[in-house]
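Of the protein chains in this complex, all but one are displayed in their positions.
Order of writing sets the chain letters: A and B. Residues in each chain are counted from 1.
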Amino acid sequence: MSEDNPKAKHQPHPDSRESLEKAGYQDKQIQDVHAQLMREKDEPTEGFSPVPLFTLFLFAIIVFWGGVYFTKYSGDFRWDVYDPHQRGESAVAEAPAFDPIARGSRVYRNRCAQCHQAEGQGVAGVYPPLVGTEWVTGSDERLIKILLHGLEGEIVVRGNTYNGAMPAFGPGPGGLNIGDRDIGAVATFIRQAWGNNAEAISEERVFEVREAIGNRGPWDGSELLGLHPLSK
Amino acid sequence: MNNLPLLFLGIFFTLAFSWTGLILTSQIQFGGLVQTTQQLDAEGNLMEDEDLFPQQIVGLAKHGKEVYIDLGCMYCHSQQVRRPGFGADTERGWGNRQSVPRDYILQDRVVLGTMRTGPDLKNIGDRIPSTDWHHQHFYNPQITSPGSVMPPYAFLYRVQPIGDEPHPNAVPIPQSSPYHPGPGLEIIPTRRAEALVAYMLSLRLNYSLPEAPIVEQ
Partner (left out) sequence: MSNTVAATSVQETPYTTANPGVVTELSRIDRSMRGAAIFFLISSVLWLLIGSALAIIAALKAHTPDFLGAYETLTFGRVRSAHLNAMVFGWSNNAIFAVGLWMMARLCRNEVRHHGMLYIAGALWNIATTIGIAGILLGHSTSIEWLEMPKNVTPVLALSYALIGAWGILAFRFRRGEHVYVSQWYILAALFWFPWLYTIAQMMIVWFPARGTVQAITNWWFAHNVLGLWFTPMALAAAYYFIPKVLGKPIHSYYLSVLGFWSLALFYNWAGVHHLIGGPIPVWLISAGIVASVMMVIPVIVTAINHHMTVVGSFGAVWRSPTLRFIVFGAISYTAVSLIGSAMALRSVNVVTHFTHFTVGHAHHGVYAFFTMIMFGSIYFMMPRLLYREWPSATLIRVHFWCCALGIGIMVVGLHVGGWIQGMMMNNPDIAFIDTVIATVPWLYSRSVSGLLLTIGHIAFALNFFWMIFPRRSASAAGPTLLDGKEVSA
C-alpha cells in the first residue's frame, strides 16, 4: 500500500529540488559524486530475538547478591560508621607480643628514614649517619635525650660537621608525642641495626630519663656533650 | 521504544535518583558537621575549655594550599587515611586513625586525591616536621629521597650569590652535594616555597574526634 506512505502522498512539483534530485539520481555523474551514498546499506533496524534465559538467571543472581551485600555493609546508614564490618561492639583484638626490634624498625621507617635514610647512612653534610657512631651506640641517656627533646647547634659525627635541627619526638610542647615504648623501641633498633651493636633501651629507662628532666626545649650540641662527653 | 513520555521521564528520574541518593542525602546527613572537642562528655556535649577540632589553617599555610592546588600536587598525593586493616595507611604512619568527613569541613576545597605515586600527606606535618627537609625535598627530591620520581620544584627557589654572611633562610645543602648550585651561591626559598612548606607542616592528623578516636597501640 505505497499510497499510504507519507513520502508518496504528495507528488513533488516537477521543478522542486526533490524532483530534480530524483531525476539526477539516474544520471551517471551524480551517481559518481554520491558513490558513498549509493553503496550505503539500510539505516539500522532492530531484530526481535528474545533475551536468552541464562542471562535473566544471571541477572537475578547479581541483583540478589547486590541486595544482600548492601544490607550487610550498609553500616545501618549512619553517617559515623566507616568500617563495613562494624556491628555493635567490636571485639578487642588481643595485642600481639611486643617485639622492640620489629616495632622500632617500623617507627624508624615511618619517622626517621626520610632524613637518616633507610640504612642509617644519613645525607653527607645535612643529616648525620647513625651507623658506626658513638652518638648512637654510646651513652643511652644522651640518645634518649636527643630523641625526646631534639638537638640543635653544631655537632661532629664521624668527622663531618652538621648543623641541623633534629625535632623533638617526646611528649613536651612542640614535640611529636611518641610514647616511651616506641622511643625505646626505635632507640634499640638503631643501636642494633646495620652492624651497630649496643645494649637495648627499655621503655622504663626512657620513662626514667624523661621524668628526671621534665619538659624542655631542644638540646644544644655542646651542652649535651658537656653532660655526656664522647669517650674519645 | 516509541513511548516517548516514558523515555523522557526515565532519563530524568535515573539521574535525579542518583543525585538525590548520593549527593542530597550526603549533604543532609553530614554536610552540616561542625567542629567538636576530641571527646564528648557523658551526655554527648562538647567538653568545656577544650580546643575544637579540626582546626582552620591560617596565614602562610593557607596561601600554601593555593600553591598546592595550582601546582597539581594532588595528582600524585592523596590526603585521606584508610582505616587500620584496609591497606597499610596507619602502619606507614600516614595517620593514627582513619580520616573521616569532619576532618575536612573547614576546607574550602577538598583535595582528597586518588593517587599515591607519592605517599599520603594527611599527616605529613607530624610525620616529617622538619622545615629544612621539606625545602631540600622541594628543591630537588633526589637530595632526601634518591630514586623518587617527584619533579624538582627548583623554580620555587632563588639561587643567589652569598652576601657578606649567609642568608638566614638559605636551604642547607652541603657543598659536596651534586645538587648544590655551586660555590659562593645559596638557595633562598621564595614566598611560595615558604607557604608550601608551611602548608605541609599544617597537615596533621594527630587529634581524636568523637567518631574517630585515636586508639593507642
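Rule of thumb we're sticking to: contacts are C-beta pairs under 8 Å (C-beta built on N, C-alpha and C of every residue); 3 or more make two chains touch, one makes a residue touch a chain.
Computed from a prediction, not measured in an experiment: that's the story for all the values here.
> If you put the missing chain back, which residues of chain A would it touch?
Touch with the absent chain occurs at residues 1-2, 4-8, 18, 21-22, 25, 32-52, 55, 58-59, 62-63, 65-66, 69-70, 73-84, 86, 105-106, 109, 113, 118.
> Against the chain that's been left off, what residues of chain B make contact? List them.
Residues touching the hidden chain, for chain B, are 1-2, 4, 7, 10-12, 14-15, 17-19, 21-23, 26-27, 29-33, 68-76, 78, 80, 82-83, 86-88, 91-92, 98-105, 107-112, 114-119, 141, 145-155.
The rule is simple: only the chains that are shown with their structure count from here on.
> Taking the mean of the C-alpha atoms as each chain's centre, how many Å separate chain A from chain B?
12
> Which residues of chain B touch chain A once you look at their complex with the stated criterion?
Result: residues 29-30, 83, 91-93, 98, 100-101, 126-130, 132-133, 136, 143-145, 172-177, 206, 211-212, 216-217 of chain B touch chain A.
> Which part of chain A faces chain B closely enough to touch in the complex?
Where chain A meets chain B, its residues are 79-80, 82-83, 95, 106-107, 110-111, 114-115, 123-126, 163-165, 167, 176-177, 179.
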